[in-house]
Structures are given as structure tokens and as C-alpha cells.
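Apart from one protein chain that is not included, each protein chain of the complex appears where it belongs.
Right, subunit A next:
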């Protein structure tokens, strides 16, 4: 179904190629149309089916705030919110998100007013190089919703009660987001600070 559009797109991009055309035996790339709502705005895209959500954001939509640190779901730098839940956008294909609402770091602030997490990261120096930061902030936003929804973690003592926003809970729940500059203590302080304000 999507293959007509697919061929057209690929054909256009192949013009000017320096090498011989692919033989009939070579596999053709597949493309698919996909509609994503990103930071409240609708985008109609036709993408190579191999395109991750992360690369769709970074290479096709100019939303480079979400970072590629490992492309294998091991570092968390690409964390975005999909329908309110945090996911590693490198571990999911864009084509799997037809109709989904995606929030990236670019969608958290309201105009010039920073999201409370962004303001707290700035104030507590919750970053150095800044490369893991969008992922840390999006992850923290998702994590606070999980606590709010009553999800326990490995360090939650009483599973019948809503977890409180202790340093241990934050550390446990944020451990999928690596920071090699190791701003960890400052990130925890920032999340506690913002979490109590939200």
C-alpha cells in the first residue's frame, strides 16, 4: 500500500547516483506513510520503514533535541514521551507510531517559560555537556507521572502505598539515563525540587 509513495520517494532520491542501478535481485527499501503528532503539531511523513522514531525526529523533522547516544536503548539520551509515557525513541520505529502523540524536549517549555524540570536542571546544574540532558528531562517527566500513577519500583518499601519522591526512588527510576559527566547528584536535586513544585 505505502509502496507506491515509497518508490516515488526513493526514485527521487536516487537521481544523480554515481553507481549502477540495483539489480532485480537486490531488495528494494520499503517506505510507509505515517502521521505523528509531535509537540501538538501534526506531521505527515513518508519514511523508510527502517527509520527509528529518533531518526525521524532528528533527520526528518529537524527536532535534534532528542539525542543519539547509543542507538540501542542503553543510554537513555533519546528518551521522549509517547502518549505520556517515556520510551527510548531509538528502540522503536517511526512507522509503529501512527497517530501517536509524541512530546520531545522542544515541546516542554511554554514559549520562553521553561518547564519546571528544565528550570530546576538549569538552577541545580543538572548537566555539563548537555548531551544526555533532553533525555534526562523527558525521562524525569515520565517518571514523575509514573510515581503519581502509583507505580512502584524496586526500592519501594510498601507496595500498597504510593511511592514518595525520595532520592533513592529517583536514582532507581532514573538509572536508565546515563550521564558520563556524572551530574547525577545535581540531577537528583533538580528532580526533587521540580517534583515538589509540579
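Assorted remarks:
Operating definition for what follows: a contact is a pair of C-beta atoms (placed from the backbone, for glycine too) under 8 Å apart; a residue touches a chain by one contact, two chains touch by 3 or more; residues count from 1.
Keep this in mind: contacts and distances are computed from a predicted model.
Looking at the choices "Fe-S cluster assembly protein SufD", "Xanthine dehydrogenase family protein molybdopterin-binding subunit", "NADP-reducing hydrogenase subunit HndC" or "Peptide ABC transporter permease", the name in the UniProt record of the chain not drawn here is "Xanthine dehydrogenase family protein molybdopterin-binding subunit". The omitted chain makes contact with just one of the residues A:44, A:62 or A:158: A:62.
In the complete complex, the hidden chain is touched by one of A:61, A:81 or A:170, namely A:170.
When the whole complex is considered, the residue among A:114, A:165 or A:198 that touches the unshown chain is A:114.
The chain not shown here is touched by just one of A:105, A:147 or A:163, and that residue is A:105. Not every partner is drawn; the one left out touches subunit A at residues 10, 13-14, 17-23, 26, 28-29, 48, 50-51, 55, 58-59, 62-72, 74-75, 77, 104-106, 108-109, 114, 118-119, 121-123, 125, 127-134, 137, 167, 170-172, 174-188.
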